[in-house]
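Now for chain A:
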Amino acid sequence: MKATPLSNCERRFILRAIEERKRLDGRQCYDYRNVRISFGADYGCCIVELGKTRILAQVSCELVPPKPNRPTEGILFFNLELSPMAAPGFEPGRQPELLVKLNRLIERCLRNSKCIDTESLCVVAGEKVWQIRLDLHLLNHDGNIIDAASIAGIVALCHFRRPDVSVQGEEVTVYTPEERDPVPLSIHHMPICVSFAFFQQGTYLLVDPSEREESVMDGLLVIAMNKHREICTIQSSGGIMLVKDQVLRCSKITAVKVAEITDLIQKALENDQKVRKEGGKFGFAESIPNQKITAFKMESATVDTNNVEEQAEEIITKADPPSEVFAKPILHTPGTAQIGEGMENSWGDLEESEKEEAVEEEGESEVTAFECEKIETEDTSTMRETKDEPIVLSDSEEEEVVILEPQELPKKTRTQTSSKQETTSKKAFNKRRKKKRAAH
Partner candidate 1 sequence: MAEEEEEKMAAAGGGCCLRPFSCEQGLLSRPDGSAAFLQGDTSVLAGLYGPAEVKGSKELPDRAALEVLLRPKVGLPGVVERSREQLLRQTCEAVLLGALHPRTAVTLVLQVLSDAGSLLSCCLNAACMGLLDAGLPLSSLFCGVTCALDPNGAIVLDPTTRQEQEARAVLTFAIDSTERKVLTATTKGSCSVEEMQQCLVAAQRAADTIFQFYRDSVRRKYSKS
Partner candidate 2 sequence: MASVVLSEPEKLYIVHGVQEDLRVDGRGCEDYRCAEVETDVVSNTSGSARVKLGHTDILVGVKAEMGTPKLEKPDEGYLEFFVDCSANATPEFEGRGGEELGTEIANTLYRVFSSESSVDLKSLCINPREHCWVLYVDVLLLECGGNLFDAISIAVKAALFNTRIPKVRVLEDEEGSKEIELSDDPYDCIRLNVDDVPCIVTLSKIGYRHVVDATLQEEACSLASLLISVTSKGALTSMKKVGKGSLDPESIFEMMETGKRVGKSLHIALQKILDEEESLGTSRQKVGFLG
């Protein structure tokens, strides 16, 4: 599906609005859109909505051998997918430049900032470690994917619980959630990305650009920071030149936004934990607002299955009973048999047609096939192959055999009767069996 292009009028309109410090959705320049976090029923699963941008995150784990150069560290794997659902321009199985760039940023934000303690993921040094895998799926693209992805990623990692393990000697036991409570990952800090879009060569600046704004921006600055005001990653793209003050201003804004978002994340995590502890309802179903008219819920409904047996029985008895078996297999040669009739197989007709041909060809001295294959079992008594003489094979009365003596001029021996009996001999190689065909 093709991406919808942005018209020139739209482009001009947005840029003009930005010059007048107005945004399409009514936000101020430094305003962040609403962030909403909802958790799934599984651990390590969440959906983060940043305005209309929506990202699904899922963390999973697996026991694997560690990398040889880091035998005591767990393995982290991050993968962001741009689902074709998110925007019409995204195609499955393609790696557009944007995706590569985003994945690099996620790597830098979550891996290189060392926010996850990888050493705590080691089970047996050099043998078994946990591999933590974070899958991020963009579900709806309304700009600023990276911020939403970084929030979703860190929330999912904080929410995730891996199975507890114990090591006794060489035995590694993995406990089910029923046996032992799963363990959370040890997370040192929460890096969060904040994006700034620049317009008119850096004159105007917007926080958290929407998709439309992104499509007209000149450059983008992404700063990843944790709540301790430590910058984890900073990246400017789009080829604009920024003044030092601008970068500093951005980092100050980032600090404020990160503090707000971190608070929100912590609140959301606490809330979810509380609900789970108290045995309340949780999962995506709870995150659907009841008052929305586009949403509808139905409580568990009973289906009357009282007399399904009778009804099913009725259908079966009404149907015709299984018919008698008609088809009788016809055995051609050991290992080959046939049932049914009707449409002729384009491979199968060779036996008959070649027989006909053979009649025509009688007398011509053309070579038709090499034949000096050993023939097993019952045929060996009459069929023998000798080295320097033409090979003679003939026990079956009606079988025609053509032999090529490879050294000299081709000779052939053919014995044939015109009877059309079913072949009893087994011809090993040249497939000239005759079939008794029902059609005749």
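Picked so that all candidates are chains of the complex that A comes from, given by their letters.
Rule of thumb we're sticking to: contacts are C-beta pairs under 8 Å (C-beta built on N, C-alpha and C of every residue); 3 or more make two chains touch, one makes a residue touch a chain; residues count from 1.
Here the structure is a predicted model, which is why all the values come from computation and not from measurement.
Asks: Counting any copy, say which of 1 or 2 touches chain A in this complex.
Replies: Candidate 1 is the one in contact with chain A.
Asks: Could you please specify the touching residues of chain A with respect to candidate 1 in the complex?
Replies: 1-2, 40-42, 45, 47, 52, 54, 56, 58, 60, 81, 83-88, 92, 133, 135, 137, 139-142, 282-285, 288, 292-305, 308-309, 311-313, 315-316
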